[in-house]
Each structure stands twice: as C-alpha cells, then as structure tokens.
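Every protein chain except one is present and positioned as in the full complex.
So, chain A:
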Amino acid sequence: MASHPQKDGAPPPFGRRPPRPPCVLLLRHPLQFSLFNRPLPDNFHFLKPWESPLPLDDFLSSDNACSAEAILTSGKVPVTADMLRRLPEVRLVVTTSAGLNHIDLAECRRRGIAIANAGGAYSEDVADLAVGLLIDVLRKVSASDRYVRRGLWSSEGEFALGSKLGGKRVGIVGLGSIGLKVAKRLEAFGCAISYQSRKKKPHASYAFYSNVYELAANCDALVICCCLNEQTHHMINREVLLALGKDGVIVNIGRGSIIDEKEMVQLLVQGELGGAGLDVFENEPKVPEELLALDNVVLSPHTAAFTPESFSDLCDLVIGNLEAFFSNKPLLSPVLDE
C-alpha cells in the first residue's frame, strides 16, 4: 500500500512506511556550506539541477523537479515567476542572502509562498564593515597604507591629512537590523545620527527624514543599509549626491543599484563628491575603471558578510528554517509583508 506524505508533521501510523523527506530544489550549492564542508541536512531530499545533463529550464519541467516543495537559493540565482509556475508544489523559498531583490516577491505573495532569508545572521559583520569603510575613507587608511608600502613616506614626507569622524552628521538609509547596528557603532565615535526609511521607526531616537534628498542635504556622510527594490533602485541619484556635496562621503553595503553608479563615478572624478566606500556595485564583479585610479574611494569585493561566524550562523539558520517549516512551526527568519 502506498504511503501518503504526512502534511501535519505527525509521526506515521504504526505499520505504514515513513513519509518521504521533503523535496528541496537547490539552485546552487550554498557557498556557506561548501566552504566548511558542512553537509546539507539528510532529512531532506535535495534536487541538484547541475548534476543533470538537462539545462535548467528543462530540468524544471521534468518529473524530478515538479515534486519540489521548497527552493533553496543564494543571492546570485533568481527565483522568477516562470520558475514558480513550473513548480506548483513549492510552498517555501529560502535564500542564503539578506537581500531579496532576486526573488519575485509579488509572485510568491500571489501563490502564498513563504520566504525566509538570512535574517540578522550577517548584521554585525556587515555593520562592522560599513564602519570600517567610513573610517578608511575619512582617515585615508588604505591610501596611506599604499603610500607607505611604496616607500613614499621616506622619500616624499607626510601623507595628506584626513577628516575627523567625530561630530560628523551621518545619515543612515534604511534603519533595519543592519542600519541600527551601524548607528549604535557610530554613536560611540561621536557621530550625529539621522536616518531615512519608508516609515518613521517609533522606537528609534534618531532624527528622521522621509526623503533621501533632505537626509543628504543635512549630512556629511550617507551609509546605505536598505534593500533593493523598485522604489530604491537608483534612489541615490545625481541630485542626492550633489546634496551630499564636495566633502560628502557615501558608503554602500546594500546593493550596487541603489546608487546611480554612473552618476556617482562622474561626480567622484569631477570632485563634486568627497569620497566613497563601496562593497557592492551594479555589475559585480565589474568595477568602473575610473574608480581604480582614485585615492578617495575604498573598494571591497562584496565581502561584508564573509566571516566564518556569519557563514556558520547562516548554515544553522537555513537548516533551522527548513526544519521549522516542514514541522509546521514558525520560520526562524521569515520575510514578512509590510
């Protein structure tokens, strides 16, 4: 007699075969697991399209794939409406990223598909890097280090002076888990914090601006901590950057496309913007050539979350989310509609 998969998570009645493990479509083997040789949980059946000779499209249409009840993806592999249409059993999407811009959120909503992301697993490390980048730009840390290594301190004398961090007005764009941690850290350096987000946060004591242009006009530095979506795409445009000004500094640990990269590069080259600390770019891993010649920018290869702790926490979270969902328990890091 064929057994029915138990949907309520209860143990099977005596005598029946145990239910099949839930089927999870793995779009790419997660870096966070492979880097530590951490095995994927064995109480799930992972479909691995790259092990099939079929191209992804065909694989998704095959019998194999259509039983998938969940998708596990990374920030680099999109979950599109088309993909979801071919996988009618999918009820959960788990992404190893904090960002959601690669997932068709509207389609998930329409289909009642739950979404779990990295939650707060990366927040500390990302906030730390944002602060590190800001200090580096203002105090010319990387530029001075290059100067010393080229032997120029002995031959040319002192390097150029930097700019004091204390007393700077710093505007945080997006006061979520990461933005709040950036604020807490920068307060200890004597920075005056203000922020912009869709809605004022009732528990935040920082000055609120409803629009990013006003924030920029009243700050010496901006730290981009928001997610990328239709509203925030190129939100940091030429006007906002001009408002930030000749001595203004921008730090981006969100997504490259939140900033109009072409405009930013032009303003940096022309000296209309003081400096930039960038962990993300519009077309990674491509970085605009013009930036490579500038001393007032610090460039980072999207590594804000690249620590063993963040990755280990993320692995725990992915496993925890899958197990919770398929035991009918609440997700550990659900992405909630706002």
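Heads up, the rule we're going with is that a residue touches a chain if its C-beta (ideal position, glycine included) is under 8 Å from a C-beta of that chain, and two chains touch if they have at least 3 such contacts; residues count from 1.
The rule we apply is simple: contacts and distances are computed from a predicted model.
Undergrad: Looking at UniProt, which of "FGF1 intracellular binding protein", "Superoxide dismutase", "Glyoxylate/hydroxypyruvate reductase A HPR2-like" or "Beta-adaptin appendage C-terminal subdomain domain-containing protein" names the chain we cannot see?
TA: "Glyoxylate/hydroxypyruvate reductase A HPR2-like"
Undergrad: If the hidden chain were put back, which of A:73, A:95, A:117 or A:144 would touch it?
TA: With A:73, A:95, A:117 or A:144 as choices, the missing chain is touched by A:144.
Undergrad: In the whole complex, not just what's shown, which of A:91, A:111, A:169 or A:185 touches the removed chain?
TA: Answer from the full complex: A:185 touches the omitted chain.
Undergrad: Pick out which of A:165, A:178, A:193 or A:225 touches the chain that's been left out of the picture.
TA: Residue touching the absent chain, from the options given: A:165.
Undergrad: Over the whole complex, note the residues of chain A touching the chain we left out.
TA: So the residues of chain A touching the missing chain come out as 31, 35, 124-125, 127-129, 131-133, 135-136, 138-142, 144-149, 153-154, 157-159, 161-166, 184-185, 187-190, 284-287, 292, 298-301, 303, 306-311.
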